[in-house]
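Here is the structure we will look at, set down as structure tokens.
Heads up, one of the protein chains got dropped from this complex, but the rest are sitting where they should.
Up next is subunit A:
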Amino acid sequence: MSTIEELNPGLADLGRYEYGWADSDTAGASAKRGLSPDVVTDISDRKSEPEWMKKLRLKSLNLFEKKPMPNWGSDLTGIDFQNIKYFVKSTEKQATTWDELPEDIKATYDKLGIPEAEKQRLIAGVAAQYESEVVYHQIREDLEEKGVIFVDTDSGLREHEDLFKEYFGSVIPAGDNKFAALNTAVWSGGSFIYVPPGVHVDIPLQAYFRINTENMGQFERTLIIADEGSYVHYVEGCTAPIYKTDSLHSAVVEIVVKKNARVRYTTIQNWSNNVYNLVTKRATCEEGATMEWIDGNIGSKVTMKYPAVFLMGEHAKGETLSIAFAGEGQHQDAGAKMVHAAPNTSSTIVSKSVARGGGRTSYRGLVQVLEGAEHSKSSVVCDALLVDQISRSDTYPYVDVREDDVQMGHEATVSKVSEDQLFYLRSRGLSEEEAMAMIVRGFVEPIARELPMEYALELNRLIELQMEGAVG
């Protein structure tokens, strides 16, 4: 371990932002900007990927170029695809223990609180993504003994090619949408998880992501397969440093939930306020399976994300709980998609959004009941809270029902922080900011209580940070 200084000439440049520092960009200097078949081929070659993956990447690039930009949702005209680095490699080989990590990366994770979490053994293993490549990865031995695979997605392809090939792109094909095509062409990193039949992973599997190179796009790809009767909770959290120019994050998450299995996927994204966060997340549920998306969107400039569940088997259940928080200059266009394709399936969507400082939140949701999906049930509740007069909230609930015998419920509310609520809390000694933060925390509490403790605490801290200067 004598190479720490060699690896980290820019150690002194570490910033002091609490959630917005930047490490030195030594690794990123070598990466090329822009997108072309050469860039895609280069990514594949550097990873020594099998031929089929290289071909799939190139085919996806072609699809990406053909597909139009979405003309709905948020304004995406600020993205310059030719000014983005599509692959940045941080360190040559993956570290397998904490001590092997370069010092500046460790310093970064220290600020994120990862070692504490690790010490507390609250997490089952950490796949921390750094500059497009997973550099640190640890799986507790008991998981390995149970046959659980939890690796970064590149290793997943190398070490479990057959399994990987069977499911990769099976839930979200490359041509699904423009950004899924982009991700399939240039993906790097992410998590690959397989849980064998009947295995319950009783502690959350956790990955922490950071973007760290100016103008760097992060295109991680996550694939989770929960075999029959198994259970796993995957937690993905993101905080990002602040940069001057716009950055793109376009991930794809595919989840296969087999018969009677259950998967919970928790995200709190806090990308810095110049990141376009355009993510495709989808799960398929077989008979009796349950998929739960818990989705928090705090940061980014623009987020477009609608976690979806395709309920393919009888009695399958889908649930999405989402929180969106839009401050100045932010647009959170988030929601959910539930497709009922089998009888007796049920879905629940609970969406809570908070807008302040001229920020904008939109709930955009689709509930589809296909022919033959009789006795299906769906409930949608979306509540928006406006903290001031200049912010905006919209609701776009789409419902498409092709079957008579179904139960549908939809409730939507928009409320404002009332003068009397503020007065009440302030008359108990809370400053206006503290009072506002308490009201907002209370508003999102029904979702916060579903988060693992450390994430609930982080969410509260993020809300407090967001509310600083919110009143004037």
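Methods note: contacts are C-beta pairs under 8 Å (C-beta built on N, C-alpha and C of every residue); 3 or more make two chains touch, one makes a residue touch a chain; residues count from 1.
Here is the rule we go by: contacts and distances are computed from a predicted model.
The protein name that UniProt records for the chain not on display, among "Tricarballylate utilization protein B", "Fe-S cluster assembly ATPase SufC", "Cobalt ABC transporter ATP-binding protein" or "Glutamyl-tRNA(Gln) amidotransferase subunit A", is "Fe-S cluster assembly ATPase SufC". Touching the missing chain, out of A:Val151, A:Ala226, A:Ala283 or A:Leu425, is residue A:Leu425. Which of A:Lys47, A:Lys165, A:Lys377 or A:Arg441 touches the hidden chain is settled by the complete complex: it is A:Arg441. Against the chain not displayed here, subunit A makes contact via residues 418-421, 423-432, 434-435, 438-439, 441-446.
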